[in-house]
Structures are given as C-alpha cells and as structure tokens.
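Missing here is one protein chain; the remaining ones are kept as they sit in the complex.
Each chain gets a letter, A and B, in the order it is written, and its residues are counted from 1.
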Amino acid sequence: MSRKPAQSLTLFLLLAPAVLWLGVLIVLPHVEILVLSFSERVAPRVYAFGFGNYLEFFTEPLYWRTFARTAIMSILVTAITLVLAFPIALYIARVAQGRMKAMLLLLCLLPFWVSELVRTLGWMMLLRETGVISYMLQAIGVTDQRTEFLYNDGAVILGLVYGGLLFMIVPLANALESLDPSVVEAGFDLGGSRWTVLRRIVIPHAMPGIVAGSIIVFMLTVGNFATPVLLGGKNGLWFTEQIYAQFITRFNWPQGAAFGMLLLLLSSAIVWAGLRLTGQSLGTTLKQA
Amino acid sequence: MAHSSDLDLVNVVKRFGTHAAVNDVNFSVAPGEFFSILGPSGCGKTTLMRMIAGFEHPTSGDIRIRGQSMIGVPANKRPVNMVFQSLALFPMMSVGENVAYGLTCRGVSRAEAEERASRMLERVGLKGFGERRVTALSGGQRQRVAIARCLVLEPTLVLLDEPLGALDLKLREHMKIELKQLQATFNTTFAYITHDQSEALVMSDRIAVMNQGRFEQVGSPRELYHNPATPFVASFVGETNKWQGEAASASAGGIAVRLPSGTVIQGQGKVAEKASLAFVRPEAVALAQDSSALSSLPNKFEGRVSAVLFDGANSSLLIDTAGFETPVRAVLPQAGPLAGIQVGAPIHVGWTADAMKVFAA
Partner (left out) sequence: MNRPTLSWKLYIAAFYIFLFAPLLVVAIFAFNASPFPSPPWKGFTLDWFTGSGATFGKPGVLVDPIWLDTIANSFKVAIPVALLAVVIGTVNAWVLERAEFPGKTFLSMMMLWPLVIPGVVLGISILAFFSRVANGLEEWLQTDLDFLRPGLSLVVLGQLSFILTISTLIIAARLRKFDRSLEEAAFDLGASRVRVLRTVTLPFLSPALIGAGLVALLMSFENFNTTLMLVGSDAPLPITMYGQMREGATPAINAVSLLLMLGVGGIASVFALTSKAER
C-alpha cells in the first residue's frame, strides 16, 4: 500500500519545525563559521580563502597557551568534581532513605536552578579581599590584614567545580541507584573488604554514570565564560574569553570563528574519546543525565 | 425490521506483506448472541477483532453490521464498541466521565450524559462510583467500568479483547459468570476473543476456533467439545489423550488404528490417509479393578497407575498401559472403590469406539 498524499502532507508538516530548527539554528550557522574561519582579510573589506586564522592560533603563544590551559584545567576540574561528588552520590543513592533521600537530592538541585551569575556573585563575596572569609579570618585573629582569595587559579577551579557538582551527582546517583543491594551484600559475603567491593562492584556498575557526569561537566567547564572571567580576573585566561574578544571587542570575526571551531573540536574530541574509552554511546549517556 | 444477524464477515482476508494474518474468514453472529473466537496467541484473532472495530482494514472481503458494509467506515462511526485488553480506562477522567465520554462525543448534553452514565453505573453494580478516580478501583470494578462505557452507547455489538487476561485466577472465575450475566441482562451481542478455552466454553453461545488465520470450526461449546471437526480443535479445546498410529481398517463409520506397538484401537472418523491421530477425553476412559466390568467395550487394556494428579474436581490418573507409548490419562473417581487408589496399583481401562475420534494426521 503506497502512502496516501494526505499522510505525506501530515508528515511534512510535522517534520517542518524540526528541520527548520536544526537547519537554520544549528547546521547552517555552523557551516557559516566553518567558512568564516577559513577566510583571511587580504585587503580592507576583501577576504580570501586561507588558513591564516589557524596559523595565527599556532604562532601566537597567548592563543594556544590559553587553549591548552583551558583543556587541562577542564580535565582537572572534571576529575576533582568526580572525586568530590562520588561519596555524596553514593550516600544519596544507597544510604539515605525515603524523605531524607528526596530532600538531599532536592537540596543539591536547588542551587543549580539559580543563575550561574548569582552563584558566582556568592563566591566573589566570600573570596575577595573585602569579602566574608577574609573578614572572618581577621575577626578571629588568624591574620592581621586582608587576604585576597580571588583572581587566582584556585578560585577559578573552585567556582568551576562548584558549578559542575550537580551535573556529576545526578547521573552518578541514578547509576548507583540501579545497583541491586543483594549484589553488594554478595560481594561482602564472599569475603570482600569495603574497598574491594567499591572497586570491583560499585564503581564498575556506576561507570555509565561516571562517564555521563564527566562528559557533561567537562563540556560545561570548557565552554564556561562567566566563572573564569569573574573569579580569575586578568588571570582567568579562558579560551571562551578569546572568542568573545575576537568577536565582540576586536570585531575580527574570521579569527573568532576559527577559535570557535577549535573549541568545538576540543569539546567534541574529549566527548568522543570519553565515550570510546568506556564503550558508551551518546544517546544512552545523555539519557543517564 | 431488524436484520437477521448483527455481524457478518464475508471472505475476510488481511495480509501483512505476504503473511496472511486472517485468511478467508466467514461467520455471522445473531442478535443477542455471545460469540467467542478462541485460538492460541498469534492465530490472527486480535487482527480480526481490530478489523471489526475499524482499527485495521481488510485486504479483501466484507464486514457487515446489521447488513451494512463497514468498509471505509472509521472506528468512531461504527456501531461497535470495544473493551480493550488493557481496558484503556482514561486515567485523567473520573469513573463517571469515562462512562459519559462516548455520549458527549455524540453531542448529548453534559447533564443528560452524566445522568445516563450514573444510571448505567447503577446497572453494573457501581452505584455512587461516578466521582471516583479510575485508579482507585479494584480489578473487577475497572472491568465493569470498561463494559459500562461501551454499553451506555447501546451499540449493536460489543467486542471484548481478552479483558480478563490481567486478572488473578479467583477474580477471573468470578468475572466469567458476571460477564455472562451482564450480557444476558443487557441482551447485547458480544464478540469475545480469548486464548483461554475455559472462558470461551463457560460464557459462549457459540465459539469459533481459530488457528493460523483460519477458522477450524464454529459451533456450540458442546459441539466443539464432543464432536471436534479437526485434530486442532480436539487437542485445543479441553483435556484429551492423543495417540499417533496408522489407519488399519475402516467399516461403517468405525475405524481401527494400529499404534506403533502393534496394539489396535477402535474409534470413529473418516481417514483417507494412513497416518492418523486418535483422541480420547479423560472422562471417557472407564476404569475398573477387574476386566469383567469392561467386557462390553471394544477397547480394553491393563495398566498400572503411574501418577495420581490430585486437583479436587479436576483430579486425574496417569496409567502406564501396555501398548501405549505415553500414559493414558483418566479422571480420578471422587467416590467408590477407586477413589483412594495409589500409585502402582493395577487397573483396567477401556472406552467405547464412539468416544475415540480419529483424524488424518
């Protein structure tokens, strides 16, 4: 039986929004910056095809150092977030019961529904020279002058880890939740110590959650803008800042487009590598989150 | 003048690709009849029912309701309503709204629809349940709401797609009787599909046994049980002993079957080919402690009880019998000298030629 024209029309109408959305807001814009990134200014208002923007990236140390710094710090942030979040997720998933469990999870969620800017404001007020921590240290007499905790790598990492925690805890807790308690009991029963059970049973079971959480945290961190800029100040040096500078401040769009492509490449490469290393697929990973 | 039948299917065929899910099916259902279609899962009965309801369209053939062809009539315009396997009660509506749904679709005013729905609920024994949520009902109550939702529309025909499947055994037994009584009080034509032969036998006026897209036999429960037309019907409906053998000799209506062991048994049937199947119901197997009591029977053998399968009224014995590859199954007498028989006891078995149906294998 061939498809009736009315059915084809319905299908067409149903597909139209999705095709428009993906085509006009995702695919074509990306084609645009890809093309833009390969165009060089040869004379005022005259552009030609070339690799100049990418060459500029490799020859100017500020650019590639910022890039490498962003990548390495993002991996570091992801690792710290994982280590900090694991005991929390384990507690929520396997120790807390009933109402306590729901409340702990809700309390985790709440700060993250609040704007990133508000959270960053909170850290700025805590960490800066005139901030709460510095004031309290003075008040209890640990130091006798103001201390600046802001505008260094520690502050940037702290802010980024804070921002990533939820996105680690939720997939981890979901993955740990599905572990049958009797499997853990069997592990102990067969003579495993706490550490062996954790290493041989709990962590392998949580692997999909670990991968999902790590990928999401890494993507959010690498693409973050406000946290490194506000908490790191001049020392923030985040690659997104370079993109912003090229696009908005210097109005050098081809250069900015090249940086954008590089950032996209970095984030995709790490996501891909993470999935490959652990044998997970993107669809199931996103579902986990 | 009402048409003489409520539902007629004429040479209905439904193909999915090359596979014929329903293959040349013909039948009629009379007004007020409880008609069942009985078959194993995958036999095509659900497809058949969905074609009657209007969710599937036959590849060829005609479906008529009160003589009117339903080809091209969408499900929402047919005078047929269906009780779904999952019941499909609307969880977002109250019991009363569920029952009134079809009426409001027809443009009946809200007040009147509510009034008629509550009267219908009263008739199915759910008086005052109108405001409840469907999720707050028991399995049996949900069943009745699903039926009331159809009956309130006074359809020509109610289709029931294994609605008892999800219930536990006790409730299912109870609902069988209740459903039969409901059908009798409303005098509405029911077409019921099931894979459970007991449901079909207990409730139906007539049953069609379906297998691999075809109807094997249509008849009353008694006819199917006592005079199966095909080996499939003989083995699918009710418990039975089944032996393979070769047709040895035929005489007026009677036939002798030689089992692989050489034992010859006498039965009834017409067999053109040599390979044949013989069926005997367990309750047709006569038991005796000495052979003289069975002397009038054409089939009589000696055996030994190999197992007592006690199941109250359905209890039976398995008897290892010389010449038979599998034990003969017989009903365990509930009274008399054999009621207390134990495993290993010697026993005589026998049956009449009438009781043994022989078919070509």
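Here is the rule we use: a residue touches a chain if its C-beta (ideal position, glycine included) is under 8 Å from a C-beta of that chain, and two chains touch if they have at least 3 such contacts.
On a predicted model such as this, the values are computed, not experimentally measured, just so you know.
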Chain not shown: contacting residue from A:M125, A:A186, A:M207 or A:A273: A:M125
Contact partner of the left-out chain, one of A:L165, A:A206 or A:L237: A:L165
Touch residues of chain A, complete complex, unshown partner: 11, 14-15, 17-18, 21-22, 25-26, 28-33, 36, 84, 87-88, 91, 94-95, 104, 106-111, 113-126, 128, 130-132, 135-136, 162, 165, 184, 188, 194, 197, 219, 222-226, 229-230, 240, 243-244, 247-248, 253, 256-257, 260, 263-264, 267-268, 271, 282-283, 286
Absent-chain interface as seen on chain B, which is shown: 53-55, 74-77, 80-82, 84-86, 88-92, 101-102, 105-106, 149-150, 153
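As a working rule, only the chains that are shown with their structure count from here on.
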Centre-of-Cα separation between chain B and chain A, whole angstrom: 61
